[in-house]
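For reference, the structure discussed in these notes is given below.
Yeah, one chain of the complex is gone here, protein chain that is, but the others are all in their spots.
Naming follows writing order (A, B and C), and every chain is counted from residue 1.
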Amino acid sequence: MSALFELRDVTMRFGGLTALNRFSMQVEAGSIHALIGPNGAGKSTVFNCVSRFCMPQRGEIFFDSRPLLAEPAHRIVQLGIARTFQNIEQLHRMTVLETVLVGLTSRTPRYFSFAPGATRARAERRAVEEAEEILSQTALIGFRDTLAGELDFGRQKLLDLARALASRPRLLLLDEPAAGLRNREISFVDSILVNLARERGITIVLVEHVMQLVMSVADRVTVLSFGEKLAEGAPSAIRADSKVVEAYLGSEAAHA
Amino acid sequence: MTIGMKRLAGALALGIAAAGVAVTAKAQTPPGVTSNEIVIGLFGPLSGPLVAYGVDPLNAAKMVYDEVNARGGIHGRRIRLVIEDDKCNGNELVGVVKKLVTVDNVFILHGGSCTAAIAAAQEYVLREKVPFVMLNAAGDNAVFPATRYMFGSFQGTQRVYGSALAQFAVKDLKAKRVAIIVHDDDYGKANLAAAKAVVERLGGQVVAQERIPPAIADITAPVLNLRASKPDAILSGAYPAPAVLLAQKYGEFGMTAIPLLQSTQGMPTPSVYAKNVGNPDALKNLYHTWSFNDIADEALHKKWVDMYKKYYPDREPGPFMVTGIPSALAVVDTLQRMGRDLTREKFVEAMEKLNLKSDVMTGPLQFGPGRRDALRSVVVVKFDGKTQKVMPGIFAWNGKDGN
Amino acid sequence: MYGAPPPKQLAALGLLVLAGFVLPHALPDYFLYIGNLLMMYAVLALGLDILLGWTGQFAFAHIAFYGFGIYATALLNMRLGIPFVLGMPIAAAVAALIGLLIALPATRLRTVYLALATYAFAECAQWVFRTWDSVTRGPDGLRMSAPQIFGYMVGNDRDAMPVIAIILAVMLGATLYLVRSRLGRAFCAVRDSEHVAAASGIDVKRTKVLAFTISAFYAGVAGGVYTLFQSFVHPDGLGVWTLVLVLTMIVVGGSGTIGGVLLGVLLLGVLPEALRAAPRGLLVWQEFAYGLILILAIMFMPRGLWGLVIYRLRRKARRGPPPQAVPVPALEREP
Partner (left out) sequence: MSLVLQGVASGVVTGCVYALVALSLVIVYKATDVVNFAGGELVMIGAYLGLLLLLWFQLPYIAMFALVPVAVFAVGALFDRITLRKVGGRALAKHVDLVSFVVATIGLSYLLKGAVRVVPFTEEVRRLPPLFSGPPVFIGDVVLQRQDLAIIAVTTMIMLALWLFFERTLLGKALRATSQNARAAALVGVPVSAMRMAVWGLASAIAGIAGVLLAPKLLMTPDMGAVVMLAFAAAIIGGFSSLPGCVVGGIALGVIQNLVGIFISPQAIAVTPFFVIMLVLLFRPEGLFGESLALKKV
């Protein structure tokens, strides 16, 4: 058993509110691992702790056996972890291509900003080529020079994914990639996720409410409720788990 | 880009042609003077925070020139004014001066209400050798050290006020311990230096020097400091708002046994000042310097106010209106004395010989070789909130104290 | 932005330098002075916009660095005899260093706190300029002696213009490259979302500190430029009014765009000169009109004038199917 990514006993409190309570989970390399739970269960907090936007009061987070909590926020992506955002947090005033170039930051050489010259030109050209390739893969190339803030909702989500992919992550944290999308778009996301995991071997942790997507792509599902782990297992097992159905799926199970 | 380049080339060609014309034109006549016209560049703050010091004084100066034109001009030449707004801002005033000199080709410059802004243009004026007569700035830093082309201080410099108050305090009021409160700016610095020099020269002692920020909200601390120094007299170089605050606190703290001596700038209209202070007690022991004739001879003052109302029927003259008059009178007087043969160098030489007993100011307006501040003597007035009484004697600055 | 500046823009820089050499032989001092003033404001505004428009940090300390640049360049020249070509870079570098020191605590602050802390710094700096008599000559103002460049006296508009044009061209060129670099994109990313920036591997704090430092450097250079064509500096000119003027240039022109900033500088720099033709009685309304322009600009031109221009151009270019028409492809699922 090879856990690429592990949370061990993580507790995160905001003022009097406990967002995560001694939460542990292990993610296997190459798998798609879904993290589900009702609103406010602490799913995004897991991501925010990994992204180092908040500091857990206790517990540890490991990636590739390396403790993450000692790293600053911007180092996380260099270690191979990329993430997307739940609310469309966008680089509104940057174009689609520029957004992906930002995603490429960790892999762009830190040439001296003011120096014109061949090295700089080559590096920029290479970065743009790569960004365009990623845009082609995510069907955004037609919007290359559109401002990110002017994209429709679905494409903003895609762009967020494209930006995250640009860093060539080994672990991808996706925060509700399908929320608010139409069916047709959901199946597109579905196909991209599967493609990423199976073809490129990227490990994916997925926070999602759209059960249709979770059930079709996830290898393993962890259920969070009020900051604590409620259940964990294969999608079919989770679906059958009465505790989960009671606490969370309840009414939604009927729709799925 | 190509359109831009064509336009640029066009502008360049035009500019070069214009410059050529200007050069040939320059060679024939002195700038700003034709057979029937003298062009004067007139400017002051006509907008912005210091507009009070600009609109009325500039109107008044214009009125003096208009009046001269109405009587047939000077030796057959009419005066034509090019009027500009300098906002009392250095960058802006330098631009105005350069425009007047190089685009409007004026003969002389007449303007400026703020010393710091004027000082910014000084170097240019000296280099281009254009006479610059200040409109109504006190101008300590523009006239000390004296430079050939800058003339001003027609209502006296801060040195004059500081020195007058100090002389009055030590000589007439027999004060031994003198406390001084001034603004933390160039005017305050000059006022303080002169007052201190005079007090010490006359054998007194300066027991407190308070430099307060011009926008002070609570003047308690400096006034307490003044009180703690146990002075025989308090000299103030404060501007209108702090001058009122000072008098209020001085009254409130029961310091009225100590004479309070205020420089002119703190009370542009004494009656408004008294109203602002609000407490008649605080004015029991108040004196102030004054450089205009209106207190001694109201009729003379009224003449100018009436003339102003005639020229500008829809504008009530403000307290600073008369400050625009003496400089214009000095320019007119100088041009009169020069005759028809006008050059800028001759204007400077004639200006140096100015000795004008104007009916506006308390003392004569004089320049000389190495002297560029016009008024050096003022009177001291006792003001109890209602009546003004001119104290005997004229208080003159000796040209040295505080320099 | 990415890639390299288009050749057209680089050619425009060349043209600017050329104009700097040619115009002094063609125009009277007044126009040269206004030109020099505008070029100085351009450097100042470009620098402020790096912080405000590109990095989204609402900081007001700029005017302090500008003042520092003026005093330092002038005093190095007058007291220590350090020529301008050395003095200005030293002054700008020290301004940048102060900017860096300010940035370290300031980057912890956000929004109103950042704005007020940096404004307070600017006020403190102005107070120091006014109070430190023995060095700055305090409220009397400092008469600066004319600087020398390779033994050639500068100090009037005619001689200063080519030098200023070269400096502006260099700063402008640097800005063109800067915004097209990894760092420039990091500025924009921090502006739009610090979370996305951090999650993309951008060190947010370091980026902000760099923006502060570079911005302060520009202000220092602008201060150095001031000493080339002015002969006097007074602390009163280094106050909130100048700051608001530069801020207005940026906002009206279009923050976060180089073209917009230059347009704003040109417009607001020329406006008071154009107003000279207005009837004298109306001049007193200038302050009112200034406020009105600011409010209207913010209401109706959120991206500034430049935004309007670009929007028009883009709409023209967008004849043809709008990009929204591109369909989302349905990829085949892997078996």
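In this text, contacts are C-beta pairs under 8 Å (C-beta built on N, C-alpha and C of every residue); 3 or more make two chains touch, one makes a residue touch a chain.
None of the values given here were measured: they were computed from a predicted structure.
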Of B:Gly73, B:Gly318, B:Pro364 or B:Gly399, the one touching the omitted chain in the full complex: B:Gly318
Residue among C:Arg137, C:Arg158 or C:Arg191 that touches the chain left out of view: C:Arg191
Selected from C:Ala4, C:Ala117 or C:Ile149 as touching the chain missing from the view: C:Ala117
Hidden partner chain, residues of subunit B it touches: 49, 51-52, 55, 184, 210-213, 215-218, 220-222, 224-225, 228, 240-241, 244-245, 252-254, 268-269, 272, 275-276, 278, 315-316, 318-320
Hidden partner interface residues of subunit C, rising order: 52, 56, 58, 105, 108-113, 115-117, 119-121, 123-124, 127, 131, 191-193, 195, 244, 247-248, 251, 255, 284-295, 298-299, 302
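One rule holds for everything that comes next: only the chains that are shown with their structure count from here on.
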Length of the line joining the C-alpha centres of subunit A and subunit C, rounded to whole Å: 39
Averaged-CA centre spacing for the pair subunit C and subunit B, given as whole angstrom: 36
Inter-centroid spacing, subunit B versus subunit A (mean Cα positions, whole Å): 71
Contact footprint of subunit A on subunit C as seen in their complex: 1-4, 174, 177-178, 180-186, 188-189, 191-193, 195-204, 256, 323-324, 326, 328-334
Residue ranges of subunit C in contact with subunit B within the complex: 8, 11-12, 15, 19, 22-23, 25-31, 33-34, 37, 130-131, 138-141, 143, 155-157, 230-232, 234, 236-237, 241, 272-273, 275-276, 280, 283-287
Complex contacts: residues of subunit B adjacent to subunit C: 1, 5, 8, 12, 15-16, 18-19, 22, 46-48, 51, 55, 83-85, 87, 89-92, 94-95, 98-99, 101-103, 116-117, 119-120, 122-124, 127, 141, 184-186, 188-189
